[in-house]
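Of the protein chains in this complex, one is absent; all others appear in place.
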Amino acid sequence: MTRFVAWRVLGMLPIILLVTLVSFLLLELVPGDPARLVAGDLATPEQVEATRVSLGLDRNVVVRYIAYLGSVVTGSFGESVVLQPGRGAMDLILQALPVTLSLTVVSLVIAVVVAVPLGVAAALRRGSWVDQVLNGLTSLSLALPPFVIGPLLVTVLAVTYNLFPAVGYQPLSAGFPVWFAYLLLPALAIAVNPIAEIGRQVRGSLVDVLDQSYIRTANAKGLSTTRVVGKHAIKNAAIPAVTVLGLQVTRVIGGTVVVEIIFAMPGIGALAVNSVLSHDFPVVQALVLFSALAVLATNLLVDLSYGYFDPRLRKG
Amino acid sequence: MTTTIEPPRAGGAPVRSTPHRARFRTARMLLSERRTRVVLALLVLLVLVAFVGPLLSPYGSNEQDLLGRLQPPSGAHWLGTDSLGRDILTLVLHGTRLSLLAGLLAVGTAVVLGTPAGLLAGYRAGPFGAITNTVSDTLLALPPLVLALAVVGAYGGGVVPAMLAVGITLSPRFYRVARSVAATVSKDAFVEAARSIGCSTTRILTRHVFANAVAPIVVQVTFSIGLAIIAEASLSFLGVGAAPPSVSLGTMARDAFTHIREAAFPIFPPCIVIAVIVFLFSSLGDGLRDAVVSGGRRT
Partner (left out) sequence: MTVTEDQAVGVDTALLSVRDLSVGFRRREAWVPILDAVSFTVRAGEVVGLVGESGSGKTVSSLTAMGLLPRPLEVAGGSIDFRGRDLLTMDPKQVRDLRGVQMSMIFQDALRCLNPAFTVGDQIAEPLRVHSGMSRAQAGARAVELLELVEIPRAKERASSYPHELSGGMCQRVMIAIALACSPRLLIADEPTTALDVTVQRQVLRLLLRIQREMDLGVLFITHDLGVVAEICHRTAVMYAGQIVEEGPTEELFRRPRHPYTHGLISSIPRLGDAGGRFGSIAGVVPKAGQWPDGCRFASRCDHVERGRCDVGRVPLEPTDGTADTARTTGEVPQRVRCVRARELSLEGVG
């Protein structure tokens, strides 16, 4: 198993390298003088020069890239120049991480908890009105991005009826109910899309699985429908669904950017927007790199899970 | 909009030989379902309204009336006014036009970047394919919104750089679809024959392979436009997309949200319009994809 993981990580190295290149080159996109932009219009020439040095712009491209790679390996991912000058970008990310992690996890859990039963129900009642309504709803929800649902949820549930807090975040240490109450609306806003995609996939692959001979055997054993579907069918239908779940992570990360701003949550998405608006380039670069690594890690986890769901895929 | 696990293959449609008739046959196959035609008609209507509408409106997109801000719908203003007193209906029309153009730009970029590379990579295995695969996988690891934010942050705001960035992140989809089609078609005996009589690679690619790729690519285009439009609106909502005097549905939503406690209504028009546009595109995509899979054999 560890050999499999090591092999996969090795295979990802070219991609990781390319990602560092992409995030590094972002700075090159800045028209004019980045140092000037960062330092601001009111800065003195000395300040601009100081900023230039802190951005590493006094050295040539190749040296800078190597230095950048160095900062990646040591884990600092560069230093913030505007938001919290001198502090490692990774520090800022780690500080904001718990918020986003909570949000992501709760969103995905909600998505799975809602989508799987929906998908199963639709598969078992294939062609019925339940199935068709579900299909229609999923098509519709794919058209409702987080920044549409977020404000709508806030308007209805927080402003008009005051059921849930509209803004902010409370850490787990403040108690589970409080933590959850602040997370529910933003998580729902993000979860709508994944619910639709996962639900569709669960329905589709379950329909395929239910047609298989081994399901007939399970029925011939006199097992209850719950057991036939819940044990025999689901495990085999899992792989495409888990794949979709993995792909949704990219969506969810994008969703957190918007949702954290709407709900004023101090997470990574908010950090991204703030660093962009304040031209704190090292932090922006670090965030691009970090989110790509998160996506790659998720893909690896998904791949590993395949072995659990389908023994035929296990290596030796 | 649907995340496809495997790119849709032209499974039901036979591999074509003559591109000429193929163009019409493809179009007819794609439009074989009535549902598709209805949605397409609605979309055409939408496009017309979006482009002609602003010209017909009595209000300019920047006509402010600070005394009459945040008014509910009335005879003078069918959808009310925003926080600066501008007519919401006019803004919606302008915003729709911008969204459509933005979507087109992003998807156009994606198609141009992804399709030729995919066709080449699928047609002939080799180092080129390995490199492009890596690039494609890299792009897939970058969440579109994050990359677009970063690009906009570096280069400067505006819809164009944002949409180019979004287009880059969408290109892997087209790369994969094109590669899959090319790989399937290249194994076809027909292509062998063409090669044996000395057709150059480019010729084979442009005439035969591409003809078969058109349908699945069109399907992917419709799904991607929805994504691109949402991306543009999201970026504008965050304040890094469209900037005045441009009007975007996203900036409208931002404006409405900022003043949500003063007036609840203004948030609905932009949100509903976006939902409708994206829903129409994804329905179109569903219909087209079903047509591709069934080879146009229904109705």
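Labels A and B are assigned to the chains in the order they are written; within every chain, residues are numbered from 1.
Convention: a residue touches a chain if its C-beta (ideal position, glycine included) is under 8 Å from a C-beta of that chain, and two chains touch if they have at least 3 such contacts.
Only a predicted model underlies this, so the values are computations on that prediction, with no experimental measurement involved.
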item: In the full complex, displayed partners of the excluded chain; value: A
item: Contact residue for the chain not shown (choose from A:L55, A:I190 or A:A218); value: A:A218
item: Touch criterion as defined above, residue of A:E28, A:D58 or A:D310 at the omitted chain; value: A:D310
item: Where the missing chain touches chain A, by residue; value: 212-214, 216-224, 227, 232, 235-236, 309-312
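Operating definition for what follows: only the chains that are shown with their structure count from here on.
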item: Computed distance of Cα centres, chain B from chain A, in Å; value: 22
item: Residue numbers on chain A that touch chain B, as the complex places them; value: 14-15, 18-19, 22-23, 26-27, 29-31, 139-140, 142-148, 151-152, 154-155, 159-160, 197, 200-201, 240, 243-244, 247-248, 250-251, 253-254, 257-258, 261-262, 272-273, 275-277, 279, 281, 284-285, 287-288, 291-292, 295-296, 299
item: For the chain B and chain A complex, residues of the former touching the latter; value: 1-3, 5, 134-135, 137-138, 140-147, 149-156, 226, 230, 233-234, 237-240, 250, 253, 256-257, 260-261, 264, 267, 271, 274-279, 282-283, 286
